[in-house]
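Every protein chain of the complex appears in place save one, which is left out.
Up next, subunit A:
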Amino acid sequence: MEKILDIGKYIEYAVNWLTENFDGLFDFIKNVGNGFIEGLEWLMLGIPFYIFIVLLTILAYFKVGRGGAIFTALGLTLIYLLGFWVETVETLALIFVSTFIALVQAIPIGIWAAKNANVNKVVRPILDFMQTMPAFVYLIPAVLFFSIGKLPGAFATVIFAMPPAVRLTTLGIQQVPRDVVEAARAFGATGRQILFKIELPLATKTIFTGVNQTIMMALSMVVIAGMIAAGGLGEKVLEGINNLDIGLGFESGLAVVILAIILDRITQAFSQKNDNKALKKLKSIFNKKQKA
(Lines give C-alpha, C1' and ligand atoms only; values in the text may rest on other atoms or scores of the structure.)
Protein backbone atom coordinates (compact mmCIF):
# COMPACT_ATOMS: atom_id res chain seq x y z
CA MET A 1 0.00 0.00 0.00
CA GLU A 2 1.17 3.50 -0.78
CA LYS A 3 2.26 5.69 2.06
CA ILE A 4 0.25 8.92 2.32
CA LEU A 5 1.44 10.30 5.64
CA ASP A 6 5.03 9.89 6.74
CA ILE A 7 5.36 10.40 10.50
CA GLY A 8 8.44 8.24 10.65
CA LYS A 9 10.33 10.77 8.55
CA TYR A 10 9.82 13.50 11.15
CA ILE A 11 10.78 11.23 14.01
CA GLU A 12 13.93 10.44 12.07
CA TYR A 13 14.65 14.13 11.57
CA ALA A 14 14.14 14.79 15.25
CA VAL A 15 16.39 11.95 16.35
CA ASN A 16 19.04 12.95 13.84
CA TRP A 17 18.88 16.55 14.99
CA LEU A 18 19.31 15.45 18.58
CA THR A 19 22.26 13.19 17.81
CA GLU A 20 23.99 15.87 15.78
CA ASN A 21 23.49 18.73 18.19
CA PHE A 22 23.82 16.98 21.52
CA ASP A 23 26.60 14.62 20.64
CA GLY A 24 28.74 15.76 23.53
CA LEU A 25 25.94 15.39 26.06
CA PHE A 26 25.15 11.87 24.90
CA ASP A 27 28.81 10.94 25.11
CA PHE A 28 28.99 12.30 28.60
CA ILE A 29 25.88 10.38 29.68
CA LYS A 30 27.24 7.27 28.06
CA ASN A 31 30.55 7.47 29.85
CA VAL A 32 29.06 8.21 33.24
CA GLY A 33 26.39 5.53 32.79
CA ASN A 34 28.82 2.90 31.64
CA GLY A 35 31.03 3.80 34.56
CA PHE A 36 28.18 3.13 36.97
CA ILE A 37 27.15 -0.15 35.39
CA GLU A 38 30.65 -1.50 35.06
CA GLY A 39 31.53 -0.35 38.54
CA LEU A 40 28.58 -2.23 39.97
CA GLU A 41 29.46 -5.29 37.90
CA TRP A 42 33.01 -5.15 39.17
CA LEU A 43 31.78 -4.89 42.75
CA MET A 44 29.34 -7.77 42.41
CA LEU A 45 31.82 -9.97 40.62
CA GLY A 46 34.29 -9.19 43.36
CA ILE A 47 32.14 -11.14 45.79
CA PRO A 48 32.91 -14.85 45.56
CA PHE A 49 29.93 -16.67 44.03
CA TYR A 50 29.31 -18.85 47.10
CA ILE A 51 29.07 -15.83 49.39
CA PHE A 52 26.75 -14.18 46.90
CA ILE A 53 24.52 -17.26 46.86
CA VAL A 54 24.52 -17.48 50.65
CA LEU A 55 23.59 -13.80 51.01
CA LEU A 56 20.69 -14.05 48.55
CA THR A 57 19.52 -17.27 50.19
CA ILE A 58 19.45 -15.62 53.61
CA LEU A 59 17.49 -12.70 52.17
CA ALA A 60 15.04 -15.12 50.55
CA TYR A 61 14.70 -17.06 53.81
CA PHE A 62 13.68 -14.01 55.79
CA LYS A 63 11.51 -12.35 53.16
CA VAL A 64 9.95 -15.33 51.36
CA GLY A 65 10.37 -18.31 53.63
CA ARG A 66 12.00 -21.72 53.53
CA GLY A 67 10.76 -22.67 50.06
CA GLY A 68 12.06 -19.45 48.57
CA ALA A 69 15.42 -19.98 50.23
CA ILE A 70 15.79 -23.53 48.91
CA PHE A 71 14.82 -22.41 45.41
CA THR A 72 17.29 -19.53 45.52
CA ALA A 73 20.17 -21.69 46.69
CA LEU A 74 19.52 -24.49 44.17
CA GLY A 75 18.72 -22.13 41.29
CA LEU A 76 21.80 -19.99 41.67
CA THR A 77 24.02 -23.04 42.11
CA LEU A 78 22.58 -24.48 38.90
CA ILE A 79 23.35 -21.22 37.07
CA TYR A 80 26.92 -21.40 38.35
CA LEU A 81 27.26 -25.00 37.26
CA LEU A 82 25.91 -24.13 33.80
CA GLY A 83 28.72 -21.59 33.53
CA PHE A 84 26.53 -18.50 33.33
CA TRP A 85 27.63 -16.90 36.59
CA VAL A 86 29.39 -13.90 35.06
CA GLU A 87 26.56 -13.27 32.58
CA THR A 88 23.97 -13.52 35.33
CA VAL A 89 25.80 -10.99 37.49
CA GLU A 90 26.15 -8.66 34.48
CA THR A 91 22.43 -8.95 33.86
CA LEU A 92 21.67 -8.30 37.53
CA ALA A 93 23.87 -5.20 37.53
CA LEU A 94 22.14 -3.86 34.44
CA ILE A 95 18.73 -4.56 36.03
CA PHE A 96 19.69 -2.80 39.24
CA VAL A 97 21.01 0.29 37.51
CA SER A 98 18.05 0.51 35.09
CA THR A 99 15.51 -0.07 37.83
CA PHE A 100 17.18 2.52 40.03
CA ILE A 101 17.14 5.14 37.28
CA ALA A 102 13.56 4.23 36.38
CA LEU A 103 12.34 4.51 39.98
CA VAL A 104 14.12 7.77 40.66
CA GLN A 105 12.01 9.26 37.89
CA ALA A 106 8.87 7.15 38.19
CA ILE A 107 8.03 7.67 41.85
CA PRO A 108 8.16 11.50 41.83
CA ILE A 109 6.21 11.57 38.56
CA GLY A 110 3.69 9.16 40.04
CA ILE A 111 3.28 11.33 43.12
CA TRP A 112 2.89 14.45 41.00
CA ALA A 113 0.27 12.79 38.81
CA ALA A 114 -1.65 11.67 41.90
CA LYS A 115 -1.76 15.22 43.25
CA ASN A 116 -2.51 17.05 40.04
CA ALA A 117 -5.26 15.95 37.69
CA ASN A 118 -3.80 17.86 34.76
CA VAL A 119 -0.42 16.19 35.11
CA ASN A 120 -2.19 12.87 35.28
CA LYS A 121 -4.01 13.65 32.02
CA VAL A 122 -0.70 14.25 30.27
CA VAL A 123 1.22 11.41 31.88
CA ARG A 124 -1.28 8.63 31.25
CA PRO A 125 -1.22 8.58 27.43
CA ILE A 126 2.57 8.84 27.50
CA LEU A 127 2.69 5.78 29.76
CA ASP A 128 0.32 3.92 27.45
CA PHE A 129 2.63 4.74 24.57
CA MET A 130 5.75 3.64 26.45
CA GLN A 131 4.19 0.36 27.49
CA THR A 132 2.61 -0.71 24.25
CA MET A 133 5.25 0.35 21.77
CA PRO A 134 7.06 -2.90 20.84
CA ALA A 135 10.13 -3.16 23.04
CA PHE A 136 12.55 -3.61 20.13
CA VAL A 137 11.69 -0.14 18.77
CA TYR A 138 13.43 1.50 21.73
CA LEU A 139 16.66 -0.10 20.70
CA ILE A 140 16.85 2.09 17.60
CA PRO A 141 17.07 5.54 19.26
CA ALA A 142 19.16 3.98 22.02
CA VAL A 143 21.74 2.92 19.43
CA LEU A 144 21.51 6.23 17.54
CA PHE A 145 22.10 8.25 20.68
CA PHE A 146 24.61 6.05 22.44
CA SER A 147 25.73 3.49 19.82
CA ILE A 148 25.89 -0.06 21.12
CA GLY A 149 26.86 -1.33 24.56
CA LYS A 150 25.55 -1.41 28.10
CA LEU A 151 24.28 2.13 28.50
CA PRO A 152 21.98 2.10 25.46
CA GLY A 153 20.69 -1.19 26.84
CA ALA A 154 19.95 0.51 30.15
CA PHE A 155 18.37 3.48 28.31
CA ALA A 156 15.90 1.27 26.44
CA THR A 157 15.25 -0.71 29.63
CA VAL A 158 14.47 2.40 31.66
CA ILE A 159 11.88 3.59 29.14
CA PHE A 160 10.28 0.17 28.91
CA ALA A 161 10.26 -0.59 32.63
CA MET A 162 9.21 2.75 34.07
CA PRO A 163 5.43 2.86 33.42
CA PRO A 164 4.21 0.35 36.04
CA ALA A 165 6.08 2.14 38.80
CA VAL A 166 4.53 5.48 37.79
CA ARG A 167 1.05 4.01 37.53
CA LEU A 168 1.15 2.12 40.79
CA THR A 169 2.64 5.05 42.69
CA THR A 170 -0.23 7.21 41.46
CA LEU A 171 -2.73 4.51 42.31
CA GLY A 172 -1.23 3.93 45.76
CA ILE A 173 -1.41 7.59 46.68
CA GLN A 174 -4.90 8.04 45.30
CA GLN A 175 -6.05 5.05 47.35
CA VAL A 176 -5.05 6.60 50.66
CA PRO A 177 -8.36 7.16 52.48
CA ARG A 178 -9.45 10.75 52.14
CA ASP A 179 -10.56 11.02 55.73
CA VAL A 180 -7.07 10.17 56.97
CA VAL A 181 -5.58 12.91 54.81
CA GLU A 182 -8.26 15.32 55.93
CA ALA A 183 -7.55 14.49 59.57
CA ALA A 184 -3.87 15.25 59.00
CA ARG A 185 -4.79 18.56 57.39
CA ALA A 186 -7.06 19.40 60.31
CA PHE A 187 -4.15 18.90 62.69
CA GLY A 188 -2.10 21.39 60.72
CA ALA A 189 0.07 19.04 58.68
CA THR A 190 1.89 20.62 55.74
CA GLY A 191 1.80 19.07 52.27
CA ARG A 192 5.22 17.57 52.87
CA GLN A 193 4.19 16.09 56.23
CA ILE A 194 1.10 14.58 54.64
CA LEU A 195 3.20 13.04 51.87
CA PHE A 196 5.88 11.55 54.09
CA LYS A 197 3.88 10.69 57.20
CA ILE A 198 0.62 9.55 55.63
CA GLU A 199 0.53 9.06 51.90
CA LEU A 200 3.84 7.34 51.20
CA PRO A 201 3.64 4.96 54.19
CA LEU A 202 0.09 4.00 53.26
CA ALA A 203 0.96 3.63 49.58
CA THR A 204 4.12 1.60 50.23
CA LYS A 205 2.62 -1.77 49.39
CA THR A 206 1.17 -0.56 46.12
CA ILE A 207 4.38 1.25 45.22
CA PHE A 208 6.37 -1.92 45.91
CA THR A 209 4.06 -3.82 43.61
CA GLY A 210 5.08 -1.25 40.99
CA VAL A 211 8.75 -1.74 41.84
CA ASN A 212 8.30 -5.48 41.44
CA GLN A 213 6.69 -4.97 38.02
CA THR A 214 9.45 -2.60 36.98
CA ILE A 215 12.11 -5.12 37.94
CA MET A 216 10.37 -7.88 36.02
CA MET A 217 9.99 -5.70 32.93
CA ALA A 218 13.60 -4.59 33.25
CA LEU A 219 14.65 -8.23 33.25
CA SER A 220 12.73 -8.98 30.08
CA MET A 221 14.12 -5.88 28.38
CA VAL A 222 17.68 -6.53 29.50
CA VAL A 223 17.55 -9.83 27.68
CA ILE A 224 16.31 -8.11 24.52
CA ALA A 225 19.06 -5.51 24.96
CA GLY A 226 21.50 -8.34 24.37
CA MET A 227 20.87 -7.55 20.69
CA ILE A 228 22.72 -4.25 21.05
CA ALA A 229 25.66 -5.77 22.89
CA ALA A 230 24.47 -4.98 26.38
CA GLY A 231 26.07 -8.24 27.50
CA GLY A 232 24.77 -10.63 30.14
CA LEU A 233 22.36 -13.51 29.68
CA GLY A 234 20.72 -11.75 26.75
CA GLU A 235 23.81 -12.23 24.63
CA LYS A 236 23.88 -15.93 25.42
CA VAL A 237 20.23 -16.26 24.42
CA LEU A 238 20.96 -14.37 21.22
CA GLU A 239 23.96 -16.57 20.52
CA GLY A 240 21.73 -19.61 20.90
CA ILE A 241 19.21 -18.17 18.43
CA ASN A 242 21.83 -17.10 15.89
CA ASN A 243 23.55 -20.47 15.88
CA LEU A 244 20.32 -22.43 16.19
CA ASP A 245 22.00 -23.94 19.24
CA ILE A 246 19.02 -25.42 21.07
CA GLY A 247 21.15 -26.50 24.02
CA LEU A 248 22.62 -23.06 24.63
CA GLY A 249 19.25 -21.42 24.03
CA PHE A 250 17.57 -23.64 26.62
CA GLU A 251 20.31 -23.29 29.22
CA SER A 252 20.53 -19.51 28.99
CA GLY A 253 16.74 -19.26 28.88
CA LEU A 254 16.54 -21.40 32.01
CA ALA A 255 18.99 -19.07 33.76
CA VAL A 256 16.75 -16.10 32.89
CA VAL A 257 13.72 -17.91 34.29
CA ILE A 258 15.49 -18.79 37.55
CA LEU A 259 16.67 -15.22 37.97
CA ALA A 260 13.17 -13.92 37.23
CA ILE A 261 11.54 -16.15 39.83
CA ILE A 262 14.06 -15.25 42.52
CA LEU A 263 13.76 -11.51 41.85
CA ASP A 264 9.98 -11.71 41.69
CA ARG A 265 9.52 -13.62 44.94
CA ILE A 266 11.90 -11.46 46.92
CA THR A 267 10.54 -8.12 45.69
CA GLN A 268 6.96 -9.30 46.00
CA ALA A 269 7.59 -10.15 49.61
CA PHE A 270 8.36 -6.48 50.23
CA SER A 271 4.95 -5.47 48.96
CA GLN A 272 3.07 -7.98 51.07
CA LYS A 273 1.38 -7.12 54.27
CA ASN A 274 2.61 -9.45 56.92
CA ASP A 275 6.07 -10.44 57.85
CA ASN A 276 6.56 -14.15 57.48
CA LYS A 277 7.32 -16.37 60.42
CA ALA A 278 11.09 -16.21 60.14
CA LEU A 279 11.14 -12.43 60.09
CA LYS A 280 8.74 -12.21 63.01
CA LYS A 281 10.99 -14.48 65.01
CA LEU A 282 14.00 -12.40 64.14
CA LYS A 283 12.20 -9.20 65.12
CA SER A 284 11.04 -10.58 68.44
CA ILE A 285 14.55 -11.74 69.28
CA PHE A 286 15.85 -8.31 68.34
CA ASN A 287 13.23 -6.57 70.48
CA LYS A 288 14.04 -8.75 73.47
CA LYS A 289 17.68 -7.91 73.15
CA GLN A 290 16.87 -4.24 72.98
CA LYS A 291 14.81 -4.39 76.12
CA ALA A 292 17.45 -6.36 77.96
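The working rule: a contact is a pair of C-beta atoms (placed from the backbone, for glycine too) under 8 Å apart; a residue touches a chain by one contact, two chains touch by 3 or more; residues count from 1.
Keep this in mind: contacts and distances are computed from a predicted model.
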Undisplayed chain, where the name is taken from the UniProt record, one of "Glycine betaine/proline transport system ATP-binding protein", "Acyl-CoA dehydrogenase", "Regulator of SigK" or "DMT family transporter": "Glycine betaine/proline transport system ATP-binding protein"
Among A:N31, A:Q105 or A:T190, residue touching the chain not depicted: A:T190
Among A:E12, A:D27, A:D128 or A:E182, residue touching the chain not depicted: A:E182
In subunit A, positions touching the absent partner: 177, 179-180, 182-190, 193, 197-198, 201-202
